[in-house]
Structure formats: structure tokens, C-alpha cells
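The structure appears below as C-alpha cells.
Of the protein chains in this complex, all but one are displayed in their positions.
Which chain is which? They are A and B, in the order written, and residues in each are numbered from 1.
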Amino acid sequence: MKFQILHVTRYVYPSPVRASYNEVRIMPATDDRQICHSFELATTPAAKVLSYESVNGRVHHFDVRAAHTELKVEGLSQVITQPGTAEWLARARAPLTFYQDPTVQQRYAEYLQPTPQVPLRSEVDDFAATARQRLSNDDGAPAGGAGPWERDVAPAGAFLLALTRTLQSELSYTRGATTVDTSLEQVLEHRSGVCQDFAHVMLAACRRQQIPARYVSGYLFTGDTEAIRASDETISPSASASFAASPAVTDEEAPRESLGGWSGGPANGDAMHAWVECLLPCGQWQGFDPTNGVVVDESYVKAQAGLDYGEVSPFKGVYDGPLDHWLEVSVRVTRQS
Amino acid sequence: MGLLNDCRIPGHFDEMFDDDGQPRPHCARLCERLGEMSPNDFVSRRHLAELSLVHQGVTFTVYGDERGIEKPWPFDLAPRVVPGAEWDRLERGLKQRLTALNLFLYDIYHDQKILHDGVVPRDLVVSAAHFRRAMIGFRPPDGIYVHICGTDLIRDDRGDYRVLEDNLRTPSGVCYLLQNRTILKRIFPVLFRDISVRPVDSYTTQLLENLRRLAPDRGRAEPNVVLLTPGVYNSAYYEHSFLAQQLGIELVEGRDLFTHDAVVYMKTTRGPQQVDVIYRRVDDDFLDPLAFRSNSMLGVPGLVNAYRAGNVALANAIGTGVADDKAVYVYVPRMIEYYLGEEPLLPNVETYLASDPAHLSYILANLDRLVIKATNESGGYGMLIGPQSSAEEREEFAKRISAAPRGYIAQPLIHLSTAPTFIDGEFQSRHIDMRPYILCGPDGITLVPGALTRVALRKGSYVVNSSQGGGSKDTWVLTTDSMSQSMPGMTQSMPGMSQSMETSPGGVAAQAMGALNQAMARMQPALSSLEMDAPHVADAHPIPGAYRGNQ
Partner (left out) sequence: MLSRHADACYWIGRCVERAEATARALDVHYHAALESLLPASVDDPEDSGALSPWKAVLAVTGSAHAFEPRYKLASDRNVLQFFVLDRENSNSIFSIWSAARENARTVREMIASEMWECLNVSYLQLQEWTLDRVLDGSPHEFFQSVQNASHLFQGVLDRTLLFDETRDWLDVGRFLERGGQTARLLDIKYHQLLPATRSADPGSVSPETYGIGGPLDIQGWIAVLRSVSAFEMFRKRHRDGFRPPAIVEFLVLGPAFPASIRHCVDRVGQCLQRISGSASEEPAGESERLIGRLQADLTYARPEEIIIGGLHEFALDVQSRCAQIGSAITHEYFSY
């Protein structure tokens, strides 16, 4: 699918900001399932936008040193995504024992360790247990998995999909329930959160199972739901029906409190979506969206992948100015063909 | 009875006296000089040294008192002597080590070959507190990460040198190396007579040259090099201000700098001046609130992006701390073999990794005999000295180690070598260590023949940390192997000494004071505290499987 994405972020301050330094991580990635063939970032007041390639994706940065009371950042990108997901399960038939291999654990060590936002709490093991339960009960499990699903011999792909669905059903999506500072513990306690929290919980659950997993920020096309679900069906026909009904959600959060001044910077407002990528035994990374309980398909546009939200937050900045500010974010994902 | 007698502690290697209580050959002439001296003369010179330290501001400040009670930096006048050939071996070992460490840093921030090849466990590196994942793929100028390294060496009970740790972030203490020599030359010229000691004063020249060479090429004759300090309240501020003055560069704080379009500027009364090279004495975390800790007020927003853009150079590079993580330290000898195909010349202290299950159980069973260290700390924090600990402390550490094994390592207690030190009117034996400073520039690695020798001033103590009763000694590296070989005519390394040698001691000292005060009058008092771990007592019981460094 071909998308145009317009991502506009506006900060309004009650009194002038003297100097503002910002990093933006919203440029769509180019990888084996999507190509970003154009990206432009413009700011008002105008600034020279520079960029560099990080391990997680392209980072744009700029500063505005003239006094201003409003900062607008517009990112415009053109992306083509491939369906490319039809065979993912076929590639994911190897049993979970794959992940117990010390060589694998060493090779992907960073995707297995705790991070500031993803402490590896033992509570998340419940989700994995439920997912296993779901697998053994689920008569509609993907082909290749007849008979009782034993721990560790469950095909990796089926387990990950079951885990994705488990999180979708056991956590409730509550817009504004959490902020960037909400800890994983709080999310687990209240069993609710936004897509970032779903992703963090899934990361913790995977990493506890020694499954290398990373956080993905990006965009989700929701305008043409049926078409998207159709492609979903080709992957797991029997299961998709129950999930197609639930509307896809992304985060459009209320403005958050700034930490303030040099010491805090603009809040990380984003209307972007978040999901996870897990390593499959075939060596490929496959996306799973626990917020919507689905496997990532061509309606998902990935921007960056990192160890947690903190590494890939779309807007990060510090400024010299008033603590308070007002934030407005809008994202338009338009399908072009 | 002379001033200096054999005062060894049995079971320890003494730097000055051999096992029979006889002066070692390279110390013979020094022993003779000291032996000829009266205690009163020695005491009065020591007093002069202290005075000059106070006047220069080489002092500790007791915090919390408005008027500031300043104590002189404890400086023992009897130097530690290293024979030329012994130093040359150390020098080769230290160069080898820093070469490998720089290659390692380059590797893990680029291709990660050593991790792919399984020589160093990947999980250890990526979980190191000072590993900067965000810097992967960035190439610092000339590919050099560590420009200034302070390596802590100790000698065990057989007199073998071992590396205790590498300080690769913002090593401190070099100003005391330089000051100790300056003061000793002026106050005590007679000690140097007929002993040819290699000079150390090329340090700042070499450092400045290396820093200048780091500058991005902007077609400008003179690059703008600055020293970035956290500020006057930092415990090493005295050193920052001393070095800035010696190097002739501006001493700046974060608020003196700003960036625009990925270029760093210094705010001056003549407008913004572009900065090319920053010798930073600020930790990674506090460099740039945009890149690292957003709640840091010390940093310069945008500095890291200017660095990435190649518009400014930093010394040391960002992310070097991963290689002085105490768990990664264990693998330095293997790095040397891996990158250089050489046998390590300087061995490590054997070390047990709590993250290794087999070692963990050994550590927990032997807490009372081991030194436990937190892997990402320096300055003696997060440490347990087993034999000197209480049962409660050991229990507490057992809990901490079990909860976070990656965070701890253990080492056997090592006898530190001793040296005669003037205490309470006589020479007594005290434990010492050694920190040489190694510089890496585009033309290679250099180090001045000298080091900071730290002394645990309390009797029986192994703690050389200056904030805990540590002092220091001048460290002499001889041009030859022993003093008896050196001829009077060979003292070319001490220009200027010939004049003062003929003057009476009082005259020399008085002259010295005047010159010193003039030269150093504008120094600030500051708390001097070196980041250094307190080592190590006896009882090295090697167990099978411990990482022995150089085998």
C-alpha cells in the first residue's frame, strides 16, 4: 500500500522561549517490508534541520534560538508497504526451544535485557501462561500445531500471536490513562494503558521468555479498516473475525505536563502508534500489535525500533522558557493507492 | 642511627628495601641522602612543602564551613623510585593495553566483531551502565576513544605489577603528579643530586598537541580548545583550573557554551567563538540534556549532535566507560590477544564475576576473604572489603549481589607493596599504589615517565583514597636501572638544578617558595579526591577457573 503521512506537532507557550533544541524520530524506516521514498521535515520558525542515522533509525534535529511562542513541526512522508506477511507463520514454525539456545541469547542480548521502561517483572509471566493456555485450547490455531501445545514445543509464531491476543484482551485500552512517566508496575496494577504500555508489557513478557523483542513506533492506517482486515484474514482466517470488530486504536493523547525548561523540554506528544517486533526462529523480526491483538501487516508503517519507548520517542527536546505549554498533535495517514 | 632505617612490614614487598633489609640498588643513593639528613631538617622542609601547597591552593577544603578550613594535600617527601628497565616494561604493557582498549571501543561501537566471535560476552557489554548504544556507528576523530587514560597499578607480595583498573572516562590526579615533582625539585634539590630522574613536564605539551590535532579542519591556524568543568564545587576543580592554566586554554562551564546548527560556541564579550575541541571533565550523562539526562543543568543542549556532525571533538569520546566496567575489565587480556595477537604484558588481578553462576557461589561462600566491587562504580563506592567487614555488611552485600549479579565482581585481597613514609617524625612503612597517565594521539601512545603514587597514610591501611587519609609521593623513573650506575654528569634531565644545588638549604627553600607562589598564586583551593578504589589485603587463594588475566 502507498501512504502519505502528515504529522504536525505544535507547541504553544504562554511566554517566549529563548532557545529550543529538538530531536525528531518520525521518519518512516526502509526495511524489507516498507520503503520510505520521501520525507520532509519543516519547522516554524524556520530552522536548519540536520539528521543522522542511529541504530534505531533516522534522527532529525534542529534548534531555534530566536525567541518564539509557538513551534510547529511538520513531517511529510511517502511510504510504500508490502503485504509480505502471508508466509510469516510458515517461517515461525520452529518450537520455542529455539530461544533457549545460549548462542541465540548472546547474539540478541540487548533485546533480552531489562531497560528503564521495561523492567522484567515476574507478573508478566501470567500473560505468557495464559497465552500457552489459549494455544492448547484454541482449535483454530494455525496449521502445523495439532495436538496439545506443550511448553517450549509450541511453534514460536503461534505463541507470539497468542500472547498478542492475550494482552489485547487482558489489558484495557484507556486513552489518557497513562503518561510517558507511568511505570510498567502501575500499568500492570491497573491493567490499562495506551499503546506504549501494551508494547512495554509485551516486551517484558517476551524477554522473560527469552524471546528477543523490540519496541516499534510508527503509524497505523485506520481509514480503510475492512481492506486491512481482509489481508489479516489471509494470515489466520479463523481467528481474525473476533478481532476485526474491535476498532484499531492509536494514541492521541492529551498534552502532557512538561518537566520544564532546560531541565525538561517539550513533552513527548505523539499521535503515533506503538507495537513490538519479535525475533522469529528464522532470524526475521515480525511485528505484533498487542493493542489491537493482531499481527502487523501492510497497514502499519514503522518509524523506528529500539529497546523501549525512551530510545525512540518521536519528539524529544529541551528549551529555555516557561514550564507550561500547550501541545497539539495531528497525524493524517492517507492511502494513495 | 640515620633518619631512614629499614622499616619493612614482614610479608609485604617493600619498594626501597630488599628481603634482607638492604636498600635495593636503585634506591641506594636516595637512601644515602635521606640517611644523612637530620629529622629536623626533614621536618622543616616538609613544612615548607606544605606551606607552598597551601599557598598554591593544592588543598582540601572542609565543606560546610564558610571560611573554609584548608588542609594541604598530603605529600610525602620521600620519592618512590622505579628503575629504568622496570619502567620500560610497564610502559610497553600500558601502551599495549590502551591500544587494545581503543580497538575494543571502536569495535563495539561499530562492527562488534569481538562480540560476534564470542571473545567478550555480548550481554556483558550491552548491559554495562556506561555503554552508549546511541553512539553505535559514530566514528570519533582518528577512531580514538580514549585520549587520556589513568591506569591503576599495584604490586603484589612478590613485587609483580598488576593492573587494578583502567580509568577511561575522566581520569583525575595528573596535576598532583606534576605538582609533586615541581615542589620536590624546589624544596629538596639535594635529593636529586647525582640521580638522574626522567622529567615529566612534557605531559601538558603532549596533551595540548594531541587536543589540537583533534580539531576538525576548518582551515584555521589555531583551533579553539577548551576544558569543560562541572564548576567550582566539583571536587576536582583545582585540577581543572590548574590544567587549563598550564595548557593555556579557556576553562569553561556548560553555561559558557551553546550550540547552533550543530556547531558549538563559547560566549565571550567579543561575541560567540566557535569551539573546536573540548577536553571535558564532565561525565557522559551530564554533557547534553538533549542526548542524555534531561534533568541535567550542567550540560550543553545539542553538544552531542555537534559532536556527531564532526564540528567539535571531545576528549575522551562518549561511551568509553563501558571498557572500564569492572566486569569488562576481566576481558582486557583477551582483547589484547584478540586484537593484537600478543601476550598481555601486564596481568590483571584475578577476578570473579558474580554474573557467572559458578563464580557467584564461590563469591557468596567467601565474602569474608574477598573484595567486592560494584562494576559500574569508581571512587571506592559500592565496595566491601571482606576481611574488614562485619557480618551484617556481608549479609547486606550477599543480598545485593544475589539480586543483581551483573553489578558485582570479586577479587582476592592483595598485599600492596610498601614504601617508607615520613610519619610522626620518623619513617614508617605504608602501602602504596601507582597511577600512570597515558595519552593517545594520532601519532600514537605516549606517557611521561612518572606517575601518581598514592600512599595509605594510616598504619596498616590499604586505602589510598585522598578523602580517606591518602597521601601521595613523587614517582621517580630513573634513566638507568640503578642509582649506583648514574654519574653526576648525567643529570641533564634536571636543568636548573645545578644552580640551586650550591645554595644553602634555607636559601633554596626560600627561593623556591617565592617562585612557586608566583607561578601558582591564582589557584583555587578545592577538595582533592581521586576516584580510586581502596585495595586490598592478603590471602590470595586462587580458585580454579578464576580469570587470571595473563596466564
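In the analysis below, contacts are C-beta pairs under 8 Å (C-beta built on N, C-alpha and C of every residue); 3 or more make two chains touch, one makes a residue touch a chain.
This is a predicted model, so every value here is computed, not measured.
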Original post:
Taking the complete complex into account, which shown chains does the hidden chain touch?
Top reply: B
Original post:
In the complete assembly, which of B:Met266, B:Leu364 or B:Met383 touches the absent chain?
Top reply: B:Met266
Original post:
Pick from B:Glu86, B:Asp256 or B:Glu393: which residue touches the chain that isn't shown?
Top reply: B:Asp256
Subject >> Sole residue of B:Val43, B:Ala85 or B:Val232 that reaches the chain not shown, by the stated touch rule >> reply: B:Val232
Original post:
Please identify, in ascending order, the residues of chain B that touch the omitted chain?
Top reply: 66-67, 232, 241, 245, 250-253, 255-256, 266-272, 521-524
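One rule holds in what follows: only the chains that are shown with their structure count from here on.
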**OP:** Please work out the Cα centroid separation of chain A and chain B, and write it as a whole number of Å.
**Re:** 45
Original post:
Residues of chain A touching chain B in their complex?
Top reply: 19, 21-23, 48, 50, 52-55, 61-63, 65, 105-107, 109-110, 112-113, 259, 262-265, 307, 311, 316-318
**OP:** Within their complex, state which residues of chain B touch chain A.
**Re:** 116, 118, 121-123, 125-127, 133-134, 136-137, 258-262, 289-290, 294-297, 301-302, 305, 308-309
